[in-house]
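My structure is below; once you've seen it, I'll send some questions.
Left out: one protein chain. Kept in place: all the others.
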Amino acid sequence: MLIFEKSRPGRGCSTLPACDVEVVRPKERDKRELKLHMPELSEVELSRHYTELAKKSHGVNDGFYPLGSCTMKYNPRINEEIAALPGFKEIHPLQPEHTVQGCLEVLKRSEEALCEITGMDAMTLQPAAGAHGEFTGLLLMKAYHHSRGDQKRTKIIVPDSAHGTNPASAAMAGYSVVSIPSGPDGCVDLKKLREAVGDDIAGLMLTNPNTVGLFDKNILEITDIVHECGGLCYYDGANLNAVMGTVRPGDMGFDVIHLNLHKTFSTPHGGGGPGSGPVGCKACLAEFLPSVRVDGEEVLRLTKAEHGIGEVKSFYGNFLVVVRALTYIMTLGREGITEASQNAVLNANYMMHKLKEQYQMAYDEVCMHEFVMSLSDLKKSTGVSAMDIAKGLLDHEIHPPTMYFPLIVEEALMVEPTETESKETIDEAVGVFRELYELAVKDAERLHNAPVSTPVGRLDEVKAARHPVLRYSFDV
Amino acid sequence: MELRAELKYSKSHEWVKEEGDIVVIGLTDYAQSELGDLVFVNLPEEGDEVNVGDSFADVESVKAVSDVYAPVSGVICEVNEELLDAPEKMNEAPYDAWLVKVKDITEKEELLTAEEYQAFVESEQD
């Protein structure tokens, strides 16, 4: 039941005292006439409403969450407590500099650590999410080319296996997109890349490991090809959890990167956000970084880059998310960061190894932190699709892998166990996957009808999109 | 797959009906069945110019979007706004659910007859 349906006129919570000064109200011209319909519930009803909503949700703490490309690792509790410290939470963003030295220290330390982990020279923490970081990074590239009087570079190369945000960000930054097909091994097709480069190319966007979970061994050659044509290389940090401490994007020839603190650096996803998408770059791009950065040793101060692209968001980014990420980095430290990545890769390979007896792997070789299965043979023989297997997992309280991505693999399921899952959890999940495979062969119909144990069954998405109901209607 | 003898067809799966100087364009039955349940159509505006081979509209299913290409060059003189509220018509009655009418025709791509289109679809499926 919606909160509005539980509302009863006259009920409410006692939040504010009476006004202790003479009451002023807006004049006729600006007075609200439309009736407000905020819910009227007592505190106990309100509390139970949200407890009920929480019960109908599945977070990392509810069970295994191998959602490929999303890095659903455990969100450490200490991070939450640190982010709730009044010394961070109650600070106005426009306080004088000498009263926010602690906040500036958080920004400075975070920038230093993240630059070291990625092999970059400078970083902005202002972007609020990965896609926002992509947009920011592309604008750095645009500003760089323009500063050299080079306006003819109007295209960005994006592999066809890329996440949808890559081409969408390129378009927002005013670029047209050149999509290049992946080779049969899922990696960049060097021949196609060579054909695509030229003096109209502003740069290339790439993840490594790529979106099928493989490390592209030709990476130095790839970044060389782009640099030789005068373009820049953009690293999408979505998959950084595979290589932290082992490989740095900066050492692979990338000039600009974004990170997803809400993936790699353990901050919670919050049901879709807030995230944080810091953008790092090599020294040659630092003068174009947006907004302010922190400078100084004893006394910290905010400084603006000389030819910055401006602001991409208000203030200093999703600061409390950065606080959580810094807490995580300080906890893990030099060795822990590397250990996290190594075990993310170990868990993925272990799970892939156990599953490949039955499930068809899209690329049967050593993977990084995630792997992609193709269920197209299973679908042909049994009619059971990737979607059906995913829905079957829901009845076992496992969050399904990412479905139908990357687009270059048919009936794809993309599995990312992360390093914070134990061997037993993975073994159990493998057991469930096997059970579902057998069920697909024996009784496909049951999987077509899954899930059966969730608060609702499969929902009619066609109806939702054809005749959208996007809000509760108070008139009815 | 339903076909209508009186219509012409394009290789990008649009049907074309000539009504005097005006050309009516819609999606074929084959196209709608391949696309699945259609949930929305982005239509051009009256007065927009279209050219052979250009995308002039797109249709959305829940998880995909597909371009619709112009088999003729001319000026859009009417769009079927009814489809905005009832996109299901493109699935239920594809040959009644026209998308646009085009006038001032300056160019036409080589269109197929019903038999030719059927053969084309069959060859594509192989």
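Note that the chains take the letters A and B in the order they are written out, and that residue 1 is the start of every chain.
As a working rule, contacts are C-beta pairs under 8 Å (C-beta built on N, C-alpha and C of every residue); 3 or more make two chains touch, one makes a residue touch a chain.
Going forward, contacts and distances are computed from a predicted model.
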Listed names "Probable glycine dehydrogenase (decarboxylating) subunit 1", "ABC transporter permease", "sulfate adenylyltransferase" or "Stage V sporulation protein AD", matching UniProt entry of the absent chain: "Probable glycine dehydrogenase (decarboxylating) subunit 1"
Of A:Glu33, A:Glu306 or A:Glu357, the one touching the omitted chain in the full complex: A:Glu33
Sole residue of A:Asp121, A:Asp200, A:Glu287 or A:Glu339 that reaches the chain not shown, by the stated touch rule: A:Glu339
Residues from subunit B at the interface with the omitted partner, ascending: 39-40, 60-65
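One rule holds for everything that comes next: only the chains that are shown with their structure count from here on.
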Subunit A and subunit B: spacing of chain centres that average the CA atoms, whole Å: 38
Complex contacts: residues of subunit A adjacent to subunit B: 404, 461-462, 465-466
Contacting residues of subunit B [partner subunit A, same complex]: 37, 39-40, 60, 62-63, 87-88
